[in-house]
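Removed: one protein chain of the complex. Kept in place: all other protein chains.
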Amino acid sequence: MNDLLHQRVARSFAAQGLMETLGATLAHVAEGEVHIALPFAAKLSQQHGYVHAGAVTSIVDSACGYAALTKAPEGFEIVTAEFKINLVRPALGQRFLAIGRVQSAGRLLAVCTGEVRAYAGPGDDFKVVALMQATMVNVAR
Amino acid sequence: MNDLLHQRVARSFAAQGLMETLGATLAHVAEGEVHIALPFAAKLSQQHGYVHAGAVTSIVDSACGYAALTKAPEGFEIVTAEFKINLVRPALGQRFLAIGRVQSAGRLLAVCTGEVRAYAGPGDDFKVVALMQATMVNVAR
Amino acid sequence: MNDLLHQRVARSFAAQGLMETLGATLAHVAEGEVHIALPFAAKLSQQHGYVHAGAVTSIVDSACGYAALTKAPEGFEIVTAEFKINLVRPALGQRFLAIGRVQSAGRLLAVCTGEVRAYAGPGDDFKVVALMQATMVNVAR
Partner (left out) sequence: MNDLLHQRVARSFAAQGLMETLGATLAHVAEGEVHIALPFAAKLSQQHGYVHAGAVTSIVDSACGYAALTKAPEGFEIVTAEFKINLVRPALGQRFLAIGRVQSAGRLLAVCTGEVRAYAGPGDDFKVVALMQATMVNVAR
């Protein structure tokens, strides 16, 4: 089943031009939870050299949307209705991981929470740099 | 004065790697209001070929932040504390314009609203595709 | 037509126990825009004696919901999916007016913006104390 879930998400992810533009990759797919990885790059910066809120937002919006997709009925896709994000720390790091989780999935709407973790090095230590709360809509394909 | 305002914003805008990566340009700077333009490009797409919510968000977050910068005391910069965005329509169009406006500016925090307009052609007709409400923080440089 | 709109909203408003508990009244109903009035009362306070964010939120959430109701198809009601509110100033005043406006109304979802105005006296001078952006859902009765 996880293989089918992964395929469903990966097919859609590959069609997102923006993810390739940013250098983001699909890191993990499970029922109700999706991870997207993003290495640091100067092309993603805001004016102080940190990663721009817009890039941070892009990966965690996609992670939340794909988490919702893993819970959506067959034949449905997901579009983002709205989200709110707090940038709790400057997005400083070698690499970033966006985690999206479904908190509640109805027939029509799903509510997801997301976080973005910044890793200073190759180890497991991270700091949370952003928190998201999002509403996704199921739309018939 | 508008020249100084424009310089202040343009200098910071030029340092945002992400704006260049997306193809966004600074279109208008006035006290309390900033516009950012973005032509459509496939590299900005989500899975249906529309512009990704993350790209839409990136330009209107920057427009709101720079609107706040036009109201910030000398020697201060702006960082985004948080924002909320509604994607009210698919981001379909030849070009997009993000407008950020300051609604309330205190010593510490500014509250801004933003919208993103989609233009199907070269004329003035547009549809609003996104609405933002954001909180910006003044930080000493 | 405005009479029918007003009736539709007033009938539902009268059924909201919380509005009576707070002392709020329906002040204006037009297509896409609803106003709710609230006089100051100590029973609404937070710890500094201002009106509590929760009371401010309650009236502008209702104003947004009823604005959406004026645009909803016959036989449908409105429930709040989510909202975001900025409390831009302490809610100090003799009386308050919440204004909800529909920005975009689809078959399923409506996006509304709202503001709450504080009046220090009987005149027309006011200060905006809160800004809301909300998503409402049409549900069949």
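Chains: A, B and C, in written order; residue numbering restarts at 1 for each.
Keep this in mind: a residue touches a chain if its C-beta (ideal position, glycine included) is under 8 Å from a C-beta of that chain, and two chains touch if they have at least 3 such contacts.
Just so it is clear, the structure is predicted and the values come from calculations on it, not from any experiment.
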| item | value |
| --- | --- |
| Touch partners, limited to displayed chains, of the chain removed from view | A, B, C |
| Hidden partner chain, touching residue among A:S62, A:T80 or A:T135 | A:T135 |
| Options B:H35, B:H52, B:K71 or B:K84, residue touching the unrepresented chain | B:K84 |
| Chain C, residues in touch with the chain not shown (by the definition above) | 12-13, 15-22, 41-48, 52-55, 57-59, 61-62, 77, 79-87, 90 |
| Interface with the undisplayed chain - residues on chain A | 84, 86, 88-89, 103-104, 111, 113, 128, 131-133, 135 |
| For chain B, residues in touch with the removed chain | 81-82, 84, 108-109, 111, 135, 137 |
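As a working rule, only the chains that are shown with their structure count from here on.
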| item | value |
| --- | --- |
| Centre-most chain [mean C-alpha coordinates] | B |
| Centre-to-centre distance between chain C and chain B (centres being mean Cα positions), rounded to whole Å | 28 |
| Between chain B and chain A, distance of the C-alpha-averaged centres to the nearest whole Å | 21 |
| Chain A and chain C: spacing of chain centres that average the CA atoms, whole Å | 33 |
| Overlap residues in chain C, where contacts from two or more other chains coincide | 84, 111, 135 |
